[in-house]
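Sharing a structure, written as structure tokens. Questions coming.
For this depiction, one protein chain was excluded, whereas all remaining protein chains were kept in their positions.
Labels run A, B and C following the written order; every chain starts at residue 1.
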């Protein structure tokens, strides 16, 4: 079955920083999409902040099984309306993979309900990513650990909810640790946060990183996605109760009235 | 140690529905506060929607260990600014107990990151609340189950995240089930959702309900609450790294620059 | 990809109770295997208590992706050695689906580390099974709820660990509730407990039950199963440390010595 992925890139530093554009001349989103396309069963398109509706129209989301999100400098420029649209689609079953500095994106904070804060240091230090859950689908084919010679340090405490599963934990040369791969579920949507990916390093060219991204897309894909309203809260009338009951006691609602919100 | 509870009541149906004002002439919040005061170690005050800042000023929240929330008709009238203030305080360690129709309150949806929808029927049917986690502090002193002869049916699926622990599950006469007691943690804040409490029934006069509320306040109280900013994401300068490292590679941030948000 | 399932049946009441043999003349295990075979990608074999090594030889387990377990009268007759063998294979990644009275099987108690006790009543009452996690793979294709007109009541508290996810909760006519579908993970092995299936009722002929079983087999199948020893605890010699370190301080172990167990 083909999985339809959309890679959302903020695409700001690629056009404002020579360092970043040298590494990712076509944009980080394009390189991430290329990594996904290594799997012939994944079809990856891209969308960026600068496009109308940030490239995330209802049509695009309706045709997206898994959304990947990379943002850093312009979290505040993402329109609240689009964040709500994406949120709703995740609740319907679209998967979400949040990358690196996306920990502070509106969409991730919206879904976690926590600050999503952490410590950081940009020093090009060594990061060693350990698989702590070797049977997890996102770790398929990986060695016991792999290294990135230059990455930004993200350090604990990472103020997110306790995850469904911890897949990766990272060791940093400068002395910190970080839960670098965490899974969540919100509504029908599978969510994976993955820490590496600072824009001044060639992280998204790394083979192991590519493997994690492809694994994560397959894991996050939920064939049971629906298009109905996830916030619907239907009344079950007395006469349609599953067991016969008689109405008793005082009532607030008139017959057939909608519930309060 | 004295625990400082604040019972927030929407206080709308108490003044607009004769049924509700007959049952709760002083307001539901007042009756809930009376239940808490049975424990001499809990000091309970109240706050309502109609007060300035909904009664939830910075001062009140700073002096609140656990907030209880009952709302139904006027979720939309709660100011977003107050919701963010309460959210921030929960992240700092204030406990939150969300009651009944509060499942659709802004604050609960904000913290869960899900629709928090369910099925419902107002027919005064019997609800039987089972303790499924008898060793949990919130179930202390309860029998194996207890009944409310008249309650509003809330039915699954309840679209919330998988809880930290399921404490209660309810059986309804009309044929449904509901996870009626669920725990969560967001930042340092302990959160408990408790389903009973429809305003047209005398639920908050029930002894077992009172016991659950007092247990929940004690459970939710976190002595490790702090007043610092939970969203702070400090940079760790290279020269203060825990292990000596040399700065390497290209950099986005100038020395001492704040992180992007 | 073909999934190799093995249905283990205790096969005692089928030969000692006329009621049971009338319903399941070929044994419950055979009927369960027939339900699985509706999916052309599942190949199901059976094994029973009475066979040598209870039909669970090393060879059979090595060729099993998912094991289903139905037992009731003869839990104590299952050899401890076989239980350890199955446990080890689950840790390597074989899935396990525990059915009904299997809650008290040695293998389930071994993996849960809890009593796995519950309340029960054999009265042929109505059970209504609610999907509380509609986006879960095990619930694919099911309606919001389905009914079994005659089932044995299993009631809370069910003394199992808090699950990874709660998929089903059941309503019983006699007034109880039960978490009837729960997921766990032990090592690389996915585990699903599913409550219906009393031997005096034709539960395993029910279409919805069949669908759940097939879904559960697909969900439990872990393509990352391995054949290595899951209890291996390797020493990492100083000279092979990931970062160069010097040995310091007193030592208990001589160089190359095995760890203590």
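Note that in this section contacts are C-beta pairs under 8 Å (C-beta built on N, C-alpha and C of every residue); 3 or more make two chains touch, one makes a residue touch a chain.
What you are looking at is a predicted structure, and each value in this text was computed from that prediction instead of being measured.
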{"item": "Visible chains that the absent chain touches, using the contact criterion stated earlier", "value": "A, B, C"}
{"item": "Of C:24, C:130, C:168 or C:201, the residue in touch with the unshown chain", "value": "C:201"}
{"item": "On subunit B, residues whose C-beta touches the chain left out of the figure", "value": "93, 128, 134-137, 139-140, 145, 164-165, 171, 173, 185, 187-189, 222-225, 242-243"}
{"item": "Missing-partner contacts on subunit A, residue numbers", "value": "128, 130-134, 144, 155-158, 162, 164-166, 169-172, 175-177, 179"}
{"item": "Missing-partner contacts on subunit C, residue numbers", "value": "13, 17, 19-20, 72-73, 75-76, 87, 91, 101, 104, 110-115, 117-125, 150, 153, 155, 159, 161-162, 164, 173-176, 184-187, 198-201, 230-238, 241-243, 245-253, 259-261"}
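One rule holds for everything that comes next: only the chains that are shown with their structure count from here on.
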{"item": "Farthest chain relative to subunit C (centres taken as mean CA coordinates)", "value": "B"}
{"item": "Distance from subunit C to subunit A - Cα centre to Cα centre, in angstrom", "value": "31"}
{"item": "Subunit C, residues touching no fewer than two other chains", "value": "128, 134, 164-165"}
